[in-house]
Structures are given as structure tokens and as C-alpha cells.
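Subset of chains shown; positions unchanged.
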Amino acid sequence: MHELLAAGTFLSPLVIEGAVRRALDEDLGRAGDITTAATIPAGAKARAKLVARKPGTIAGLACAARTFELLDESISFRARKRDSDKVEAGALLAEIDGPAAPILSGERVALNFLGHLSGIATLTAGYVAKIGNAKARVCCTRKTTPGLRALEKYAVRCGGGVNHRYGLDDAVLIKDNHIAVAGGVRQALEKARAAVGHLVKVEIEVDSLAQLKEVLASGKADVVLLDNMDTTMLAEAVRLADGKLKTEASGGVTLETVAAIAATGVDLISAGALTHSAPSLDVALDIEL
Amino acid sequence: MHELLAAGTFLSPLVIEGAVRRALDEDLGRAGDITTAATIPAGAKARAKLVARKPGTIAGLACAARTFELLDESISFRARKRDSDKVEAGALLAEIDGPAAPILSGERVALNFLGHLSGIATLTAGYVAKIGNAKARVCCTRKTTPGLRALEKYAVRCGGGVNHRYGLDDAVLIKDNHIAVAGGVRQALEKARAAVGHLVKVEIEVDSLAQLKEVLASGKADVVLLDNMDTTMLAEAVRLADGKLKTEASGGVTLETVAAIAATGVDLISAGALTHSAPSLDVALDIEL
């Protein structure tokens, strides 16, 4: 399964299996594929091709492979592309051979994974392409589809993006409410630093240059999230930060604005849209029976 | 919980609970909300408002309510809108009171449900509005996000759409491959009818008027899916069908084309985009501590 994943990435086989089982359960329901059972004789064989109907960046081949494997171990799934590959419309992604019935029954679940995850990878690759040679990295958020976070974060990496924290537990991100209750920027940063281990990074959200200066003065943050600033202010923030901490631009970033934001010199540009609003990539299964 | 659902709909409390638990588990991870634990004192209270930042149709309030309830039973969640309500930007959706820490910890999960499901409801409502007084109903497909089918189908209903089958098991949909293996339209329909119970409807996909005539001649189908036909052919198909079976137009339907398709007189217009490509609705949680 590992050879289907994008190079340098990881996805737990247990995470893939769990997601695929849930998807199969909700599609097969109680009575299963009643159309195929009624019309396809038991011995019928099929050959199928997974094909991209539109150009894009692929993610989710391991989920597709696991879908067919869970339905029938005798199905052969031979990938012709690998996650993170950029493909043209019409590109052959995989060839599938085996009993016709389980191939037909698994088609929609496999395509739903591939379409959803490739959609995210493709949108991410679009942002990355806009940035061109600027140093900024495109970054996701925690605005993910419920139940699919690990897979969606992986799809962002397939598209050339990097991952923000995976959850509330693997990095500190101090927001305005935390600052308010803690009694100020410095106090919030000190409390956070004192509470977490040596392998946890601390990021803090600021919405003004004054706040940024407080953060810099404290010397306690690894990353600063520059919230909803225009490019002029972002550029000034980058100048102030001066490499002492990473700068992340966030808030309403679009394909139209990302290049200009990248030009300000920020290190990271994060966009919830990568995971919560990416349209599905059109992928199809062409079957010869 | 039922009073948060759209009138005339149902969502199993167990389905809601299962989805919310999975989402909380993936966001809280192993160490939980380390930022809030470090910066918010145990006794701090908060009042929060769920607010729509953009106009749209709401779906998912029960998921949001359950999110906070699972984190802390003492949180009060008072809905000010109900699923399926159309709202303006700035509309107050719910008021939340209780301990500050679990409100902050649950914010993102609650918003991810509301944004995703309201996005689907809003897009569906957009299609419905385009159709105006035509009799056609807007309909979803099985092209849903893995793991969220029941919730997404519910969101389509909140937006004024109707549901296609929920899975492979609750209705027959005979496609080209089934027809090919079964030996023709009539044979496939007869096999399907013989195999399924009296409460299962049978739909068949056709891509030509000749096939439609075969379907009509057999008298065995309840619904015909008219695949990727232009509006001229759709109108002719409707004329041929003449009310003897339901007609469903499908294939590349967009907000731009849906009105013209409806004008052909079809009964149903189905679009995978409703569930696989709806952008999230922007919903926020404004917290006063």
C-alpha cells in the first residue's frame, strides 16, 4: 500500500482501513448491492480502468485499492500513477481486474475517495503554482471535513502544501480569546511555554503590528499568525519579524490573492478553503465486462 | 435534539453522536486542547454566539449542539434558528453559555459541521431557486463525502432538495454495465424486478431515446435516468415517457443550466455537485469571556 502513497509521506493503514470500512458500510447498507446481485452472474469477470476526466493532482489511490480489497481479496489493483502525480484529462490511474460484481459494487466508494482527496490536492497545487518562486509555503488549517482530517491533510501534502497542526493537541495556537483571559500577549505566551513539552511549538495570532511587537519582545513564540492583514501590513510584519519567528498569513486567501501575499515575504499562507471548499476532481471507472 | 432538525425530517441521534465523536476524537487527539488548558483558568465562564458570516441555508445545528454537550453537559445551547432556515449574513444561529474551556475546545468541530452541511444546503437551495415554478425537484446522488452520507443527504433536504437512493441497497439503479451483462434492457429489468421486494423501486439509466422506448415497452421501470442528454432530447424523452414513469435528468448539471433543464418537464434533476463540491458556508463563533 505504501507504494501508492506520495513519496516522503505516511498514512496509517489503519486510518485508511477505518475510513474505507465506514464508507463501504454506508453504501452497501443492509441488503448490499441489489442491482448487481440481480443482474450480474456470479462468475462474470471484469476489467476496469480508473481514469481522470479532468486534469489535476492525484490523491487517494490507496483508499481506492483498499476499497476493492475489502470487498474481494481476489481483485487485482495495479496503479499506473502515484499519489501527488499531476495528470492530464484522460490519464489512466489504475487498472483493476477480477470478479465483476465486487468491482461494480466498490466503484462509487473508490471514486468518492479519489474525487474528494484529488480535489483537495488539485486545489492545493493551484495555490502552490500561483506562488511560483516565492518562499512561502501553502498550508492547510483545522477547517476539515468531519471524520476525514488525516486523509485531507495528506491530500494537502500530495498537492505540494504543508500541514498546519493536526488537532488541538500537537501545537499551541493562542488566539484572541486566550490572550484576553490570560491577561495579555506576554502572559499567554509564558503560560503556554510553561505548560507544554519541549517538542511543542507555540504560535500566536495577532491582528496588529503592535501585538506583533509584543510577541517579538517576549521571545516566546515560534510562529506568528498574521490575521486578516492587507499586503502592506503583512510586508511590514515580515520586516519586523526579521526571521526571528515564522510568519503565517491567514484570512480570506484566494487563488487571486495568494501571489500578492506570497510577495510580502511571509513564510506560510494558510487557507481553510483547501480542505473545506475544494471541488471534487472528476474521476471515473471505465468497465469492460 | 429533534427540535433543531428541519421540519418533516429525521436524523438518528446515534448517527449524529457517532459523527460528532469521531470529529472530536480527531481534533482533541491524545493530549487535548493544550492551548486552552494552559491559558484558560478552570472556573472561567463564557458566552458565545454562533453567527452566519454569509447568507445561506442552515443545516447542522444538532451536530453543533451535540459537540458541546459531549464535551461538557453543563453547557447551555439555545438555538435561535432551525435547520432549513434561510438566513442573512450576520444572523444569530445559537447562543451558548457555560464553562469557557470546553466552549473554546469545541468551537472548530461545531463550525466544521455547520459550515459543511450548511454549504450543501445553501448550494441545494440555489439550484431550487433557479428552478422556480417548474415541477422538477432537485436531487442528490451517491457522490457524497465518505463517512458523511446520512448527514449530507439530510442537508440536501434542508436546502429544499429530495434524496436519491441512500446506498446500493435501497433501490435498484441499472446502469450500462448491468444492461450489457444481463443481455439487454428488458432482461435487466426483468431480472431486477424478480429479485427485489415489493417495496423497492427500479430505475434504469438510458442514454438514447431508443433505449427509453425499450424501457417503456417493458413496463418494468419506475424511474428512468436520462444520462447526459441535451435539453431537446430531454424534452422529447419527457414527451415519450408521458407520465408512465418518472424522468430524471443527470450529468453535468450546473446552476447555469438547471433552469433550462427544468423547463423540459423532467421530474427530477440530480447533481453530484450538491454533495461533492459545495463550498463551505462561513459560520463563526463569537465568544465573550
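For clarity, chains are labelled A and B in written order, and residue numbers in each chain start from 1.
By definition in this document, contacts are C-beta pairs under 8 Å (C-beta built on N, C-alpha and C of every residue); 3 or more make two chains touch, one makes a residue touch a chain.
Note that the structure is predicted; figures quoted are calculated from it, not measured.
Counting every copy of the one repeated chain, the full complex in this structure comes to 6, with 2 of them shown.
What we mean here is this: only the chains that are shown with their structure count from here on.
The distance from the centre of chain A to the centre of chain B, each centre being the mean of the chain's C-alpha atoms, comes to 22 Å.
Across the complex, chain B is touched by residues 19-20, 22-23, 26-41, 44, 46, 63, 100, 104-105, 108-109, 111-113, 115-116, 119, 142-150, 166-170, 172-175, 177-182, 188, 191-192, 194-196, 200, 272-273, 276-277, 279-280, 287, 289 of chain A.
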